[in-house]
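What follows is a single structure, written as structure tokens, with notes after it.
Here the complex is missing a single protein chain, while all its other protein chains stay put.
Presenting chain A:
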Amino acid sequence: MIEVTELTKRYGRVTAVDGLTFTVRPGRVTGFLGPNGSGKSTTLRAILGLETPDAGAALVDGRPYRTLHHPLHHVGALLDAGAVHPGRSARAHLTALAVAGRIDRRRVGEVLEQVGLGQVAHKRAGEFSLGMRQRLGIAGALLGDPPVVLFDEPVNGLDPEGILWIRHLMKSLAAEGRTVLVSSHLMSETALTADHLVVIGRGRLIADTGVEAFLREHGTSQVHVRSPARSALAGMLRARGATVEYEGSKTLVVTGLTVDEIGDLAARNGLPVHELMARQASLEDVFMDLTRDSVEYQGTHDGN
């Protein structure tokens, strides 16, 4: 279990994490979502005792990380796949980690096999692809067989097979009763693995909820209507309280009415409809809507 309470971290005048509170429970995968620069990595580093918060606390199993005895037995973390000396072999890297963390050296061979690097264990990490380095980082996180695991953007650089592998890995770790926290800036990817979501923007909590509840609440659906009489139809739809936007030369995007209601309305008034299509807002859309105000670095619109 990870408990983050009123966590605040400032760098000079920039507040990276601002009064953040959430709990990560065992037995499920918790997705930690936010745009780039929203404070996810800072929060993870604070949980691992690498950064000293300006206020608040982050506890692992009720204790500050720095007070844990041999912490690799409690928490495994993948922070940055590049965090390996390029001249050191995968095996030497993990062996040094195991020795310092008081973990049986036999675990090194086991985790290397587990992540699929058994054949290249003797190779220097500098020769690894980004995907292989991610796997090496994950091997390091699993070394101490820890009940709590943190993964910072683990699918970066993985090929499709690797992405499937890590989804399966995270689900099985949670199924074994472990606490699994996975950060990502990709909502759709996270929704495929996570059971629970913690969404942050500009260091503040935006949502802390189950994935399904999140979609029910925020997944507004739109209806696309293609009609040669769209102006007349738009007026009628607005009179019924719907929000209507024009798209292209023939299409309306309607929010607030169902496909059935729109179809019936058009039929009663004798207006031709060439296409009527419900479209569930994508997870990415929901996420963008939620975090739009909190995006740190926003590109300028191109005027279209």
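We adopt the following convention: a contact is a pair of C-beta atoms (placed from the backbone, for glycine too) under 8 Å apart; a residue touches a chain by one contact, two chains touch by 3 or more; residues count from 1.
Everything that follows uses one rule, which is that contacts and distances are computed from a predicted model.
**Student:** Report the protein name recorded by UniProt for the chain absent from the figure; options are "NADH-quinone oxidoreductase subunit N", "RNA polymerase sigma factor", "3-methyl-2-oxobutanoate dehydrogenase subunit VorB" or "ABC transporter permease subunit".
**Tutor:** "ABC transporter permease subunit"
**Student:** Among A:Gly101, A:Gly118, A:Gly157 or A:Gly263, which residue is in contact with the omitted chain in the full complex?
**Tutor:** A:Gly101
**Student:** For the chain not shown, which residue from A:Leu48, A:Leu215, A:Val253 or A:Leu276 touches it across the whole complex?
**Tutor:** A:Leu48
**Student:** Based on the whole complex, identify which of A:Arg66, A:Arg216 or A:His274 touches the chain you can't see.
**Tutor:** A:Arg66
**Student:** Please pick, from A:Ala92, A:Leu130, A:Leu215 or A:Val273, the residue that touches the omitted chain in the full complex.
**Tutor:** If we include the chain that is not displayed, A:Ala92 is the one touching it.
**Student:** Write the list of chain A residues that the hidden chain touches.
**Tutor:** 45, 48-52, 65-66, 68, 71-72, 75, 77, 79-80, 82-89, 92-93, 95-97, 99-102, 140
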